[in-house]
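Worksheet: the structure to be examined is printed underneath.
Complex shown without one protein chain; remaining protein chains in place.
The first chain written gets the first letter, and so on, giving A, B, C, D and E; residue counts start at 1 in each chain.
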Amino acid sequence: MENERFNRGWEKLKEIDGKAGENVIESLRDIAPDFAKLLIEFPFGDIYSRSGLDLKSRELAVVAALTALGNARPQLIVHIHGALNVGCSKQEIIEVIMQMTVYAGFPAALNGIFAAKEVFGQTE
Amino acid sequence: MENERFNRGWEKLKEIDGKAGENVIESLRDIAPDFAKLLIEFPFGDIYSRSGLDLKSRELAVVAALTALGNARPQLIVHIHGALNVGCSKQEIIEVIMQMTVYAGFPAALNGIFAAKEVFGQTE
Amino acid sequence: MENERFNRGWEKLKEIDGKAGENVIESLRDIAPDFAKLLIEFPFGDIYSRSGLDLKSRELAVVAALTALGNARPQLIVHIHGALNVGCSKQEIIEVIMQMTVYAGFPAALNGIFAAKEVFGQTE
Amino acid sequence: MENERFNRGWEKLKEIDGKAGENVIESLRDIAPDFAKLLIEFPFGDIYSRSGLDLKSRELAVVAALTALGNARPQLIVHIHGALNVGCSKQEIIEVIMQMTVYAGFPAALNGIFAAKEVFGQTE
Amino acid sequence: MENERFNRGWEKLKEIDGKAGENVIESLRDIAPDFAKLLIEFPFGDIYSRSGLDLKSRELAVVAALTALGNARPQLIVHIHGALNVGCSKQEIIEVIMQMTVYAGFPAALNGIFAAKEVFGQTE
Partner (left out) sequence: MENERFNRGWEKLKEIDGKAGENVIESLRDIAPDFAKLLIEFPFGDIYSRSGLDLKSRELAVVAALTALGNARPQLIVHIHGALNVGCSKQEIIEVIMQMTVYAGFPAALNGIFAAKEVFGQTE
């Protein structure tokens, strides 16, 4: 049954994060292989696979939270890609980042916008 | 035109935050009346009034961000009410808080769940 | 096998957090039963059950991190109890909190010391 | 010379934080007497006693930082008192907290305003 | 009247942030032009333009807060320049960053000092 959880997580990770997600897992294999396994199993196998909230809303919420926290730029980049992958529009992503001016201030939102600019530039 | 912005913000604040929002504004009138005015004009008149992202997604993103930041419980309470006010289901709110285990850890998510428990208890 | 993970987590949670941990799980059962299950399975079944670092060092590290973050007082209280439960001395707990003056400033450390004072007062 | 540092810190702590500062020191004496000593020596003996920036600017900066961090309300209360003690006006304190809307968001600033409201209510 | 607010903000932004501020606005024009407009109108048109606290104190407070938050280095750089632009001395800037050792720890302050070193190196 653990296998099922891992497999479900692996499929979900590829659906959301695509190649960038696979690269993160790959880069963990030598230093912390158990971390790679847990990263697939818990966030993607246990959480993202849940029903009750659509993937688009989950990804917008994650972009919002990572923008507000402001201390995890690589993951924000991955999840702006992820938001696009699951069907969010560029406008929706920009709006949710702009919303963070109110809750985390302008510097956090500004750095979020610049992260989006980097991602959008790669996907055009 | 400033008046228009204030009025638009005031209507939006009442739509989202209801009585709780009005109480916050009221409690600011003696100590910082300009802050009350700016709180209506910028977050509600300028940001929440924007098109490009529906109010439900905005509120779920705000609940996510305030859960992740973990340092503004009164505002988290207000916005869990707000999410219900604009049509989010209790399940969607719980899901977006649970999603934060991955991005901000279990204590932040747990405190978010307890905030939701308090709000849901008042609205049943 | 999921069952094994849950059971291992449940035993570990009781070992570390004791009655306080059971109370948290209990308080989640009506509002978010899946969260209760995940809280047992991932933190306690997957992480705390790992070898490679003794429980005392894990708990001191958790007290340090929660003191530094400064936004999760209820969980800090639970883990100061937890640190005592797994064999840390009061002096070791005070020292690890004082160490945080350097990494998160005096207010965070001071609030950690007051949390310890509350816990130690209950356990004498 | 250590004595000199302690004495200089003690005088400075009383000048800035007044009775509230003395109470903090007193409350540490049983649980962490060395922390009390270090709190007098480093923040007050080493830092606040420096020349190169006047006390008013130091206290306004501390009120700004504690408002922005948003996770140390008791210390924010102490330093709003402190800002008044060293000659800041209520208006200056409100302005510096409002400034934080831009850098840490409206919830952080709002909680700062409410802390100021509590302090000003006690000092009128 | 909106125009007046925008113009007031634009003048204030140039006064405080100079060319660096204009560059930020320019870099937003393609990805999020509304964000550029709001950044001029709210922080600079509404907040920095207020009376009740001099610009030097505002900038020192912003340097303090961004140092303490520690997650917005580009904006800290801009505001160390800004503090110099409105008349703060290098010594005052160093002092306000050192003050943050007490409230946010040594790593945050150290990174603030290195940001100042970078800015001062460009302005000599």
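Side notes on the structure shown:
The rule is simple: a residue touches a chain if its C-beta (ideal position, glycine included) is under 8 Å from a C-beta of that chain, and two chains touch if they have at least 3 such contacts.
Computed from a predicted model, the values in this text were never measured in an experiment.
Seen in the complete assembly, the chain not on display touches A, B, C, D, E. Per the touch definition above, the residue from C:40, C:100 or C:113 contacting the chain not shown is C:100. By the touch definition given at the top, chain A reaches the unshown chain through residues 24, 27-28, 31-32, 34-35, 38-39, 42-43, 66, 69-72, 74-75. Counting the whole complex, the residues of chain D in touch with the unshown chain are 1-2, 5, 34, 38, 41-42, 46-47, 50.
One chain is missing from the display, and on chain C it is touched by residues 42-43, 47, 50, 52-53, 57-58, 60-69, 72, 75, 91-92, 94-96, 98-104.
The rule is simple: only the chains that are shown with their structure count from here on.
Common neighbours of chain B and chain C, listed by label, are A, D, E. Mostly identical positions are employed by chain C and chain E in their mutual contact, as over half of the interface residue numbers are shared between these two copies.
The greatest centre-to-centre gap from chain E, using C-alpha centroids, is found for C.
With every chain reduced to the mean of its CA atoms, the largest distance from chain D is reached by A.
Ranked by how close its C-alpha mean sits to the mean of all protein C-alpha atoms, the top chain is B. If you average the CA atoms of chain B and of chain D, the two centres end up 30 Å from each other. Within chain D, contacts with two or more other chains are made by residues 42-43, 66, 68-72, 75, 94, 98, 100-104, 106-108. Taken as a graph of touching chains, this assembly is complete, with every chain in contact with every other.
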